[in-house]
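The structure under discussion is supplied below as structure tokens; questions concerning it will follow.
So, chain A:
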Amino acid sequence: MNTPINTPISTSINTPINTPFNTHMIKRLVVKDWYLQRGAIVPYLGWGALALTLLALGGEYWFFAGSILLLTLLIAKGIHLAMATVIEERTGQTLSFVMSLPISPMEYTIAKVLANMLLFLTAWMALSIGTIAVIAGREAVPDGLIPFTAVILVDIFVGYCLILGVALVTESQAWTIWSIVVTNLLFQAVLYYVSHIPTVAIEMKGAEVVWSRPVLLVLLAEAAAIVLTLAITFYLRSRKTDFL
Partner candidate 1 sequence: MNDLAVNLEGVCKKYPHFTLDNVSLQLPTGGIMGFIGANGAGKSTTIRILMGLVYQDRGTVTVLGHVMPAQQAAAKRDIGFVSEDMRLFKTATLAWHMEFIRSIYPGWDEAHAQVLVKRFDLNPAQKIKGLSHGQRVKATLLLALARRPRLLVLDEPTTGLDPVARREVLGALMEVLTDDRRTILFSSHNTLDVEQISDRITFIDRGRIIDSGDKEAYLDRWRRIRLDVPAGVVLPSLPGAVGGVGRGGASGGGEGGRVAVITTGQFDSSMTAAYQRAGAVVHAIESMTLEEIFVANVMSRREGPAL
Partner candidate 2 sequence: MHSDFVISQTDGRPLYLQIMEQVKQRVAVGEWKKGDEIPSIRQLAATTRVSVITIKRAYLELEREGVIVTQHGKGSVVANTPTLTPRLHEQELAAHLEHAARIGALLGLTPDQLASRLRDAAARFKEDRK
């Protein structure tokens, strides 16, 4: 218990002594973030409903507009969340208030990731299910579009995890904005790549839902990216030594 004065502190100080994690406190923090962000989700759902309407009722032009609107909303929601729940805690100087609560830094990270996942996935689920339902329900839109749509929607989630990770690790507005630029470029790249896989390009226009190998591989890669991003985020956060 008594470290001699001149030996450096080992990294074991990073592991919380109260394992299992303090679920009561984590829950309190998640509820707190939910409460503070509860209003922000409304416009996204509202405009999302408009986007779904365009997808459901629009001709080729309006359908396309609706799809752009939908994707933009999802991407924006992710950015908004990362900024409002993570970066804002720094710029708004509420971080010291939260860190003064009986939590370890790791519990803070867990709570922040959980709150973000819950908040983001609420909107994401609603809009994704709505989109798939519209495509499936509408005669004019080929059902073959569904696997491709799934790839794009999951890709947005991957991008969000990346932005959230950068925000949590750097706690810097500048770095987070750069990560938004990078993830958007990656998003465009994935979009291009997948839509140009020969088999996928054909199946997209068909009436059948085909979960072909390339599509499944891409989805697998996206899932792996999500897990990897979050794992790296937690790891890098655990190595932090300055929290204020």
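Please note the rule applied: contacts are C-beta pairs under 8 Å (C-beta built on N, C-alpha and C of every residue); 3 or more make two chains touch, one makes a residue touch a chain; residues count from 1.
The candidates came about this way: all candidates are chains of the complex that A comes from, given by their letters.
All values derive from a computational prediction rather than experimental measurement.
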For chain A, the touching partner in this complex, picked from 1 or 2, is candidate 1
Per the touch rule above, chain A residues touching candidate 1 in the complex are 1-3, 5-9, 12-13, 15-18, 22, 25, 28, 32, 35-36, 92-94, 96-97, 99-104, 107, 241-244
